[in-house]
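All protein chains but one are shown at their positions in the complex.
And then chain A:
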């Protein structure tokens, strides 16, 4: 059987972290009471006009720069028309012709095997980033045959990040999205929490034989977590391969991931082959961005977004942070990945290092093996850890000073998890776990042991 090459591209919608919406002044608030943060413009009241939110533009520029994109100094807004209950104006304002950023790349890492012992770096091309409005939410109440519409989310700013089909499986897709998520969170341009709908991923999947043209692709939607992303993509790849090997064909359709059944199903023909009748948005002039060279001298700075100014103020991206951790602390690259992957873990680690004489190379083991596994076992976040950096550092110092053995240290740690407020030293004393440092005392103990085992000693001396 000829091998199959799966091809995976992603369309990711990241909600912009801003106080107000993309084109109106109403607040961006998760879980607000229904229809309580809706401006006249969001509700599409006739005669209202869009006014562009500067912060949203800055967020998109930051993200574009972090993803190595070219920032378009002139970009345009368009209307994308379709009728749906959660789209009050009957169109979405988006950037179809000329988006704000294009032609970037994202590097991400994968483990070769499950043990995190060998990592390989991959790159996915970023086709573009565009600014657009989020829609409201509609809840279908089938029992009462009605649809409930909540417009709180209508008009919230989104960055759509389009990743080219450079990925080949669920794991790569998940790793790429994970890295994007970290970048967005580092920049602060999006909080990117999938569970809160701040990061939504649609996957485009197809398969083909090497040397042949790409196959028909399907779009997979309704993926609500990183884990489901990998599952959905892998399922769809498998489904397509099986279908084709059985002589069937792949339809260019949209499918939804059913997390309960772990499979993809065709979606209700909600959009079908829609003609969105794109048209330029006449109420918004072209978006012009400046850099240090093109910035006119007498320009009102309130009205201007300067790309270079934003570039200068970009924080360290995850890849840079990881490299710094490896260099500064002598830990392995895979360690740095785990540190950054857990919210707050890097901080915890660095705090412990500050407070202990133990070398970071050794501390990392305690962090990644003992602390982290305990947290995972009990589904706790780093912030919820009953053991603080101070306590752990204290314990490690005892170990470093050879006051206790490594086995004893683990026992103390187990006690510390209980969070009873005892210090490591107290626990050591309580459980009599101290290493004996006194030579004479040691000799006495050894002698006592030997004395109690006379026969064995004679056997050993005789050979």
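A few points about this structure:
What we mean here is this: a contact is a pair of C-beta atoms (placed from the backbone, for glycine too) under 8 Å apart; a residue touches a chain by one contact, two chains touch by 3 or more; residues count from 1.
As a convention for this text, contacts and distances are computed from a predicted model.
One subunit of the complex is not drawn; among "Exosome complex component RRP45", "Aldehyde dehydrogenase", "GATA amidotransferase" or "Dynein axonemal intermediate 2a", its UniProt record names it "GATA amidotransferase". Within the complete assembly, A:284 is the residue of A:284, A:323 or A:435 that touches the hidden chain.
When the missing chain is restored to the complex, the residue among A:29, A:70, A:103 or A:147 that touches it is A:147.
Contact between chain A and the absent chain runs through residues 40, 43-52, 79, 81, 83, 85, 88-91, 147, 149, 275, 277-279, 282-285, 303.
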